[in-house]
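A single protein chain has been removed from this complex, and every other one stays in its place.
On to subunit A.
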Amino acid sequence: MAGRGRGRGKNVSFNVEALGFGRGEALPGPISQPPPLFPTADFKPVPFQQSEEYDYMLALKQEFLGNMRKSPFFLQASHKRKDIERYSDKYQAAAEVNGKWKPDWRRLPAELKPRVRKKTKSSIKPSVKVKSKVKLSVEDVSKTLEELEKKEVDQGDEEEEEEEEGGKKKEEGEVEEEEDEIYDEEDIEEETDYILSYFDNGEEYGNDDDDADEGPVY
């Protein structure tokens, strides 16, 4: 069995003739790459069977496909979120609804029903919430002020023991207080959009009479 598995050399054990090729012939070369993507065809294909039947069926097929595309069964990819609202949106949205189809729920499982979201109420809610939040935050601020005052008093007691730390806290408390006071002044007192410290109500007008020595005013 010396020649077993050694290919077509001299020591082949079986009768090579039976395979159909003689000793001297060359085998086709080894395959080194995948077959080409568009292999060349040796024979040209036969022309189509022409008949009225096929022409009619072709027309039917194209019509059917066109109808399927226009039908409500054809889902288009959902539109990208628009960055700004455009006037034409109103008209485009109307054109999209191409015969909406309502499935018969007697024949479909209940879990497939779309959840009906009530849009109108929820759109009003956020604005109400915002206002109330603002009000709450204002109330919170006055509360936090009181709390801080209390804290300060407590901290004042502790200062005797830890002055440095107490000092720092006090400063922070004062700073916070000042900020809160400023905040209060600006937003609570008259609830306008204008920052009150920018408004000069004329009370200080005549207070600078003593500075007449500065020189002429141009």
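One rule holds for everything that comes next: a residue touches a chain if its C-beta (ideal position, glycine included) is under 8 Å from a C-beta of that chain, and two chains touch if they have at least 3 such contacts; residues count from 1.
The rule is short, and it goes like this: contacts and distances are computed from a predicted model.
> Which of the following is the UniProt-recorded protein name of the chain this complex doesn't show: "COMM domain-containing protein 3", "Glycerol-3-phosphate acyltransferase 4 isoform X3", "GPHR regulator" or "DNA-directed RNA polymerase III subunit RPC3"?
Of "COMM domain-containing protein 3", "Glycerol-3-phosphate acyltransferase 4 isoform X3", "GPHR regulator" or "DNA-directed RNA polymerase III subunit RPC3", the absent chain's UniProt record names it "DNA-directed RNA polymerase III subunit RPC3".
> Applying the definition given at the start, please give the residues of subunit A touching the unseen chain.
13-15, 18, 20-21, 42-43, 45-46, 48-49, 53-54, 56-58, 60-62, 64-65, 67-69, 71, 73-78, 101-115
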